[in-house]
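Every protein chain of the complex appears in place save one, which is left out.
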Amino acid sequence: MSDAGSRPRLKLGGHLVPGLAAVALFAVLAAVFLRASFGEAAGFEEGASITASIGYAMFNVDTGAVSGAVVPAEGFVVAFVLIAVVLDVAIDGAVFLAKRDEGEGGGGVLADGGREIRDRLRGGDD
Amino acid sequence: MAGLFDYTPAVVLLPFLSFLIAVGVAISGRDLLPKGGAVPGIAATAGSFLLSVALAVAVAGGEVYNETVYAWAGGAVPGTEGLELTFGVLIDPLSALMLVIVTLVALLVHVFSLGYMNDEGETGLPRYYAGLGLFTASMLGFVVADNLLMAFVFFELVGLCSYLLIGFHFREPGPPSAAKKAFLVTRFGDYFFLVGVVAVLATFGTGQFAGPESFPVFAEEALHGEHAVNTFLGLGEETWFTVVGLLVLGGVIGKSAQFPLQTWLPDAMEGPTPVSALIHAATMVAAGVYLVARMYGFYAVSPTALGVIALVGGFTALFAGTMGIVKRELKQVLAYSTISQYGYMMLALGAGGYVAATFHLLTHAFFKALLFLGAGSVIIAMHHNENMWDMGGLKGRMPVTYYSFLAGSLALAGIFPFAGFWSKDEILYETLVHGLGGQPLLLVGYVFGLLAVPVTAFYTFRMVFLTFHGDARTEQASSPEPVGWNVKGPLAVLGVLAAGAGVVNLAPVRVLTGAHVDFLHGWLDAGFAELTVHHYEEIDPYSSAYIGGEATTVLVGAAVSLGLALLGLALAYKLYAVPTPTEHTAKLGSVRDLLYDNYYQDEYQVFLARRVVLPLARAADTFDRSVVDGAVDATSSVSLFSGSRIRRIQTGVVSNYAALLTLGLTVLLVLFGVLGGWLL
Partner (left out) sequence: MVPAQYYLVLSAAIFCIGVFGLLTRRNALLFLMSVELMLNAANVNLVAFSLYWGNVTGQTFSLFTMALAAAEVAVGIGIILVLYRNFKDVDVTEATTMRW
């Protein structure tokens, strides 16, 4: 037990109690799913290329003009563009959040629940 | 001429316009108008007067008008055709006559105000003329009202204006208090009126005065079983109608200053004298009597209500008269005489003398306006000293005022052949013949009215002799301030009318000679069939009987009342028409204090307010604070307490929130499962 601090190990204890909620949720979900009856899955057409079909769906390619079997889907080009924008914004946001404050209160985000301002006003912790 | 009636609302709107102009000027704070706003007021009332005369001419030609102008609220009522609340115009002989009276008196009062207010250098004149304009407009709106609710609205406006004008000199201690008293006392009566209005609407589903769909007609038909109405409290139809009639009468008693709500009127003398003239002659006090006359068809089917009206009126006539005989101030005497005279009108209405009451309303408007304006003239001359014991000998120094005032006094006292004699005599005659026709109650009213005649004559001429005759008792009286044309003009006009207005209804002459000279009777017998005199005579419960023939009764009645009036006059002459009159009130002994203190009316009303109403209000206040507020506070404290506890789940730890979400979702799923039939 000399290297107990450096090795990952299962920690049991009172902090796992909230996890019982997750277990309960799983029990309920499993009960629901196992009681439900689904019909036979339709499956994909024999010989169809899934990857190619995803590509066509992603960019709204007219599948009528494509040779070979194609799995049907809706067009997603708008969603594609939107997700591109979202990713861009997310990156910008991450950079913005990660940037260090340039001095006291200059720039950055006061994402501390107003603690800094409160401390500044009251001059101390409660 | 149908086009003329379309302009009827203008009669009301013209004074209202002058009110708006005066208010606008008052707000602007600059002296934009010459004469402080009097000119628009005079122009507006003159326009209204001319239009009213034109309307009266049209009505004389046999035309009448009853139109709804504007429906401001409507709704479906289960089981009926629905209820509409409207403003409308009803022009029939009665309202046309009243319009002429009101606009004429208002016009003369406006002109007189030039002398009384402007020339005396009063401040706040735009406010004064705004009040006069609104007062006139409200009263005219009340007169032309075609339904009870509209009448109520304008009735209240009249009350508001009286408050504004009585309290005109609001920086002095008396007027604001008097204004509040007038407002509260009349409001006490109006409370019953409001309940009555609601009762009428609930009973008949309409508040119309005229037409086949009007509530007096419905009431009459209901008593014959031809029309179904809603009655309440498990009362029969006739009893219920009496209750409703008496409720409405509450407002009438308050406004027309009848016993026991007359206490506000003498205090209202604190207002400027032209305002007193307007209130007493044409607007506020007349509104009550006019309302009874307007819905006379409804009262006529209820003998009990008529009896109450007659007794209240007769009693008030005598009661107020006795208080008038000891007063020292000129306007106080006139105030009590007003109460007394309106008592006569109520007596006439209660006794089935619809024409007599209207006639007295007409003549009284002229001679009382005259007396008040005359008093105003005297007050100007005396530098606003109203004590009659400081006057004397003004006869030779202000002849126009004296002779017109004398004409008004003779009319008030009921001396032949002045206007008041004819109208008062007709009231007493109607009461007598209907009383002889098997109504002992009316005979009681007749005795009251008859006893009030010498009292009236006495105090009237006590006032005249003290003011104008004998030697001047103060310096002011020996050198009175001269008054201008704007005071003398209205006095002269009204003096002629007070002397001669009786010719419109010389009923005794008709009885004696057979000549059709009772013009007013014929005038009021035209128009809408259900609003005519002979219709009222058909439905009222009275029949006539005579002392040895109609002519004899007329002569006996006239002789008795004239004799009594002359008796009062002679007594006043003997006591006060001497060079240096002295107070004779000491001879009355203990009665004197009783009369000075107005039979302790104010005292007992204050006692009622302090000892009965105030503890009641306190109890209600305590109940409100402890029980009602307690319940509300308890409810809110539950919220506060549970809120302060439940907010603890907002720990700020995200893991807790996530746990709650998870648990919530689980519980929800289980719930749906159970509802969906898992356990079944």
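Here are some notes:
Letters A and B mark the chains in the order given here, with residues in each chain numbered from 1 onward.
The working rule: contacts are C-beta pairs under 8 Å (C-beta built on N, C-alpha and C of every residue); 3 or more make two chains touch, one makes a residue touch a chain.
As the structure is a computational prediction, the values presented were derived from the model and not from experiment.
Touching the omitted chain from chain B are residues 647-648, 650-655, 658-659, 662.
Residues 15-16, 18-19, 21-23, 25-26, 29-30, 33-34, 36, 38, 40-45, 50, 53-54, 57-58, 71-74, 76, 79-80, 83, 86-87, 89-91, 93-98, 100-101, 109, 111-116 of chain A touch the missing chain (whole complex, contact as defined above).
By our rule, only the chains that are shown with their structure count from here on.
Of all residues in chain B, those touching chain A in their complex are 652, 655, 659, 662-663, 665-666, 669-670, 673.
Within the complex formed with chain B, the chain A residues making contact are 18, 21-22, 24-25, 28-29, 31-32, 113.
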